[in-house]
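Only a single protein chain was left out; the remaining protein chains are all shown in position.
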Amino acid sequence: MRGSPAYTPYHPRWHRRKVSTYWWLERWAYLRFVLRELSSVFVAWLVVLTLLQLRALGRGPEAWADFQVWLKSPLLVALNVVSFLFVVFHAVTWVNLTPRALAVRVGGRRIPDWLIAGFNYAAWAAASAFVTWVVVGG
Amino acid sequence: MGKRSNEPFLWGLFSAGGVVAALLMPIHLLLFGLAFPLGWLDPPAYERALAVARHPLARIYLFVFCAAPLFHWAHRFRFTLYDGLQIKHLNDLIFVFCYGGAIGGTVLAGYLLWTLSELLPWLLAWQI
Partner (left out) sequence: MADTITLEVARYNPESDAEPRFQSYQVPFRKDWVVLDALNYIKDKLDGSLTFRWSCRMGICGSCGMTVNGEPKLTCATFLSGCLPGPVRVEPLQNFPVVRDLVIEMSDFLVKLSQVRPWIMREREKPVWEGEYRQTPEALDAYKQYSMCINCLLCYAACPVYALDPSFAGPAAIALAQRYNLDSRDQGSEERMDILSQHDGIWACTFVGECSVVCPKNVDPAGAIQRYKVAATTEWFKSFLAPWGSR
């Protein structure tokens, strides 16, 4: 007799679903995530603004005054309002996520999340107060 | 078992930048972007602003303030482009754009802070 016929194992045709380019609109949590990531663009914008400010400072009183006037223009105020909201969003999400990354154990018990976040919020407030004092007061 | 990735270094920069951005940027934007231009608070006079900025500690602070968040942006934006636009084939280009931008901004910050006059003459006077 001839040898048994070659057996091809049956493999069902799997269906693979495509991921849409707009996957981040499908769930509110994904949209929040993408907005959080885009806040980095506004962080970079503030660095650019600070560099422009330093350049004006280095060029003399006229350049500094011109820069202050430029900052008052409606376009820039609008941009900075939006940037402020995004930068605060970054700060809040960052501080709230920090405890998940830094699980500190003291004496066998893990420090609760709200304590680590609270400490960071306090540091945020203290740093802000210090900067305000240096720039405005003193 | 492959060699470990060097990604930890970049993630370390991202984290440091994230902390600096979180703790310091809101107040900077509030003061310089909103409070002073909109007249809620009186801005510092030019002479005072220059005097504060020229202080060596202030220069270091401002350097870190500019450099660290740029690397935070570079890392985060790099991943946003990877995932959001799904343009993996442009990986290397994205990497160069992001980190090149961050390095460029850092160099610029260093230059601007160095040339806030008086530092060079001060150093030269010290040499003599």
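Order as written gives the chain letters A and B; numbering starts at 1 within each chain.
Keep in mind that, in the parts below, contacts are C-beta pairs under 8 Å (C-beta built on N, C-alpha and C of every residue); 3 or more make two chains touch, one makes a residue touch a chain.
All values derive from a computational prediction rather than experimental measurement.
Contact with the chain not shown here comes from a single listed residue; of A:Ala65, A:Ala78 or A:Leu102, that residue is A:Leu102. Mapped onto chain B, contacts with the missing chain fall at residues 1-9, 11-12, 15, 79, 83, 86, 88. Panel shows chain A; residues 12-17, 19, 23-24, 26-27, 29-30, 33, 37, 97, 100-103, 105, 108-110 of it touch the chain omitted from the view.
Here is the rule we go by: only the chains that are shown with their structure count from here on.
Centre to centre, using the average C-alpha position, chain A and chain B are separated by 15 Å.
On chain B, the positions that touch chain A within their shared complex are 17-19, 21-34, 36-38, 41-44, 46, 49-50, 52-53, 58, 62, 65-66, 69-70, 72-73, 76-77, 79-80, 84-86, 101, 105, 108-109, 112-113, 115-117.
Interface residues of chain A facing chain B in the complex, by the touch rule stated above, are 19, 21, 24, 34, 37-38, 40-41, 43-44, 46-51, 53-55, 57-58, 61, 64-65, 68, 71-72, 76-77, 80-81, 83-84, 87-88, 90-91, 94-95, 120, 123-124, 127-128, 131-132, 134-136.
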